[in-house]
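Removed: one protein chain of the complex. Kept in place: all other protein chains.
Chain naming follows the written order as A and B, and within any one chain the residues start at number 1.
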Amino acid sequence: MNRREKEKRKEKSEKEEKKSSRFESWLDGDRDIYDGNMELRPQKEYEPSPYLLRRQENERKKMEERVNDVARNKEYRVFKRAYRVLAVVFCLSFIALLVLAVSWLPPVGQAGNPDNNEVSARYIEEGLQETGSVNIVTGMILTYRAFDTFGETNVLFIATCCVMVMLMLDEAVLKKQETDNDRKYEPKNDAILQGMAFILCPVIFIFGIYVILGGHLGPGGGFSGGAVIGAGLILYVIAFGFKKTQRFFNEAVYKTAKITSLVMYGLIGSYFYITGANGIENHIPLGLPGHILSGGIILPINICVGIEVACTMYAFYALFRRGGL
Amino acid sequence: MAEWIRFIAGSVFLLIGLFIFCVQLFGVFRYKYVLNRMHAAAMGDTLGISFSLVGLMIFSGFNFVTLKFALVILFLWCASPVSSHLIARLEVTTNEKLEEYCKTEKETDK
Partner (left out) sequence: MAFLQAILLGFLVVCAISVSFSRNLLNSIIIYMSFSLVMAMIWICLESPDLAITEAAVGAGVTTILFFVTLKKIHAIGQEDGKDKH
């Protein structure tokens, strides 16, 4: 009895397995369900009759003649004239609308203007104590409006992702076009350019780092410094080619730097939002205003934004030019 | 008195720089061929801008801004001739009818 029951159970489980596996294969589309159940014949190729072809050709010719006959085509002439007139009228009316809107604005720099409200007063009066940054603009966009700036940085990230989706090529294609991409139109091993780039690239990088690190002390910040560093990277690529650049900046480095900086920004920013929004004490020291290690979260966020923007600029250039990093 | 001397020296340098810029603009619009125009433009980019910046340095006196001006001059002297060189190189390599526009050395190697 026991044996029989066991065998029965085994059969049942096997059947269930079969059923589940069949369901899975149906779900994956492994088997053509019409295969074997329906009669399948290869389709005939479509062959239009010569009469039909001739008629189509004639109709096309007639159509082209009618369209290209500008002298007698009344519709076309009317359309062209009306298009020009309407374009001018539309532009002029749009300009008039804009000028009218501007004329309603209050004159710049008066005390009673609506932009002189309590928000800007607070930024100017208590910005230094609350953010610890000498440069009010940076203090404003990276602490009071850190959420906006986080969105902007994400926009850059998404933009590079889109460009990658559209322009990224396979490794095999890239290898095939390697010499073409590197040295087809660009100056071939120009000694003067390479010597100058050898001197200028470090200077540009140092200037970019200076602009990033001095974001809370003077004009500058992550966006501008990152753009400067990205421009330096582009100069390096133009002078020395992609092969030499890939030694220190390939796809792995790009991904690591970019995602790390974005995640770091997210973590610092979310800590700041949560403590700020709930009135919890913030443990990031503000430091002495005017020193380089001051400003609380501004300096690390500036560095993150700088890395992000530099990667974006270089990635745009590399993807546009050769379809890979 | 010292202020006056500084003012006059600075403005003389600035005026020379502006004059060179005017010559550059005239040359760029007067000449028709790329290499001639490039010569005029490169002259303004290096000499004119350095004269103007020296004038501004004299105006600002001896401080940190002067050092920055000097660095700007150095950077432009490095960067501008190289870009002119690249333009000239591109023109020479891509223009097939170079002999029509300017004298070239005859290729004796071939």
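Convention: a contact is a pair of C-beta atoms (placed from the backbone, for glycine too) under 8 Å apart; a residue touches a chain by one contact, two chains touch by 3 or more.
All values derive from a computational prediction rather than experimental measurement.
Every shown chain touched by the omitted chain in the complete complex is listed here: A.
Note that of A:A197, A:L217, A:I234 or A:L325, the residue touching the chain absent from this view is A:I234.
For the options A:N73, A:S224 or A:Q246, the residue in contact with the chain missing from this view is A:S224. Of the residues in chain A, those that touch the hidden partner chain are 135, 137-138, 185, 211, 219-221, 223-224, 227-228, 230-231, 234, 313, 316-317, 320-321.
Note that only the chains that are shown with their structure count from here on.
Once the centre of each chain is set as its mean CA position, chain A and chain B turn out to be 37 Å apart. Against chain B, the residues of chain A that register as touching in their complex are 187, 190, 192-193, 196, 199-200, 203. Residue ranges of chain B in contact with chain A, taken from their complex: 75, 78-79, 82, 85-86, 89-90.
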